[in-house]
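In this view, the complex is presented without one of its protein chains, the others remaining in place.
Each chain carries a letter (A and B) given by its place in the written order, and its residues are counted from 1.
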Amino acid sequence: MQGDGAGALAVRLRVIGFASDFGTRDPYVGICHAVIARIGLALRVIDLGHEIPPGDIRGGAALVAQAAPFLPAAPVLLAVVDPGVGTDRAGLVVRTGADALLVGPDNGLLPWAAGALGGAAAAYAIENRALMLEPRSHTFHGRDVFAPVAARLALGLRPAEVGPPLPVEHLARLPDPVVVVTPGRLTAEILMVDRYGNLQTAARLEQLTAAVGEGGSAAEDGSLPGAADDRVLTVEAGDNALAARLGTTYGSVPPGEAVVYLDSAGLVAVARNGADAATALRVGAGDQIMISG
Amino acid sequence: MQGDGAGALAVRLRVIGFASDFGTRDPYVGICHAVIARIGLALRVIDLGHEIPPGDIRGGAALVAQAAPFLPAAPVLLAVVDPGVGTDRAGLVVRTGADALLVGPDNGLLPWAAGALGGAAAAYAIENRALMLEPRSHTFHGRDVFAPVAARLALGLRPAEVGPPLPVEHLARLPDPVVVVTPGRLTAEILMVDRYGNLQTAARLEQLTAAVGEGGSAAEDGSLPGAADDRVLTVEAGDNALAARLGTTYGSVPPGEAVVYLDSAGLVAVARNGADAATALRVGAGDQIMISG
Partner (left out) sequence: MQGDGAGALAVRLRVIGFASDFGTRDPYVGICHAVIARIGLALRVIDLGHEIPPGDIRGGAALVAQAAPFLPAAPVLLAVVDPGVGTDRAGLVVRTGADALLVGPDNGLLPWAAGALGGAAAAYAIENRALMLEPRSHTFHGRDVFAPVAARLALGLRPAEVGPPLPVEHLARLPDPVVVVTPGRLTAEILMVDRYGNLQTAARLEQLTAAVGEGGSAAEDGSLPGAADDRVLTVEAGDNALAARLGTTYGSVPPGEAVVYLDSAGLVAVARNGADAATALRVGAGDQIMISG
């Protein structure tokens, strides 16, 4: 449409990454896909996950931030975990330093993803009714507000056309995840527990090293300092504890045993080889674990 | 774009909306997608939901009817909840007043969706073996009959080519959902319970108003009459009851409290703010609730 033929057009479309707490049992995700296709049949949507626990803004923020950097360049990121839908919380478009456009509610869901995509550079409150489905419901802004705006942005709409600018420092923000380093002990909040029962904490390698390391640094291949040694660490949560070794992957330890490693997001994690670490420690996202040794 | 070659072709392809009770654990949904792609690589399929409870025709009919109106114009709607697969129940193509083409078994699954897409205008029994996969199984007509027919219709096949016409008044129909209005009380069947535990009933605003309203009508913004007042309603199911207020959204009431509102499908619904109304009332789809006050 904008010069010469379908090729040129396709090149300019932004891919839409889409995450929500809508679940896959109900028709909500499909309806949002349908709304986007109605607005632009050529638009490409990549589902990043829709099983965020209902209303879990923090879990959603962690998931979206982790997936976002792998999207094609300059994506639209449509994220909806919105327990305050229909109240006076704003709807947002956030433009980042990497030219990503994030769309979702102003409740803390988006800033971590914005940080992972170059940092929030500008934000706008979605107020332009011409972009919304009518009648607009009070309980499904994913369908009536966020999906249509995401589709139009993917087709080339400038963010400023959705509504008035908001200072990025005024956006709702979640408390930072807890990470506390003391001599011999790392205390870290769990960001995600995956289906394998692996625990991802908010701690980075240097924090683990500062707490329990021996001054080493990660080898070029991403393995942990001391990964080859035999030292036993203790991973605790409340009254439950696991003995663990440093390693690079599940198979670094015998079946059933626990390993502390850097996971695929570059964060300190705990797993059991072929078994479930979260169940053994009785923990979930938002809980804290202590690693000592 | 509309004169020559692939562009012109793409414009004429129908989008396929696809819903089933196949679940996402088994390969059945993926196999149907593969079959459609084999027949037309350019075809676009939008999944509307595959976690309809196994064999739940009524739940499937409600889901499909709710999602269908949001599909791009003139869609093919492929819907499969088919406990009678391989028996003498017919396979159907239904053409609607809005030029949608519905494909699925003749067991009551399709008529509500047809109603949401302009009403059934014509129906055909799928009998043309040349359109089916061979060998045709007795237990997976989604793969062998319905998906191939949906794909060919999306590519331009005329519905009459699938087989002989059937009078639309002879199609299998589900009993209408129960809605009973008496002075001071609305009794309504639950159509869907979503993952948040929100209850969608089959009742419309005017029925709620006739039962418990004060003669008001919905404001232009979709809020319920009396949504601003303080009147307490009672929502009952068997021995369980919730006190509820009229509102427009979950946040209309304090956390944990119940609200009666018009949901995103325009139906009377019951939710608890940040909590699960269905579990509190111990109800599911197909049960009835009473709203009084």
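A few remarks follow.
In this section, a contact is a pair of C-beta atoms (placed from the backbone, for glycine too) under 8 Å apart; a residue touches a chain by one contact, two chains touch by 3 or more.
It should be emphasised that the depicted structure is a prediction, and the values quoted were computed from it without experimental measurement.
Across the entire complex, the residue among B:L13, B:I31 or B:A210 in touch with the chain not shown is B:I31. Listed residues B:P135, B:P167 or B:P183: the one in touch with the omitted chain is B:P135. Of the listed residues A:D47, A:E161 or A:E236, the one in contact with the hidden chain in the full complex is A:D47. Contact with the omitted chain, checked across A:L92, A:L109, A:M192 or A:V212, is made by A:M192. What chain A contributes to its contact with the hidden chain is residues 6-7, 10, 15, 17, 19, 24, 44, 46-51, 63, 66-67, 70-73, 192, 194-196, 221-223, 248-252, 261-264, 271, 274. Where chain B meets the omitted chain, the residues involved are 5-6, 22-31, 33-35, 37-38, 41, 54-55, 83-87, 135-140, 143-144.
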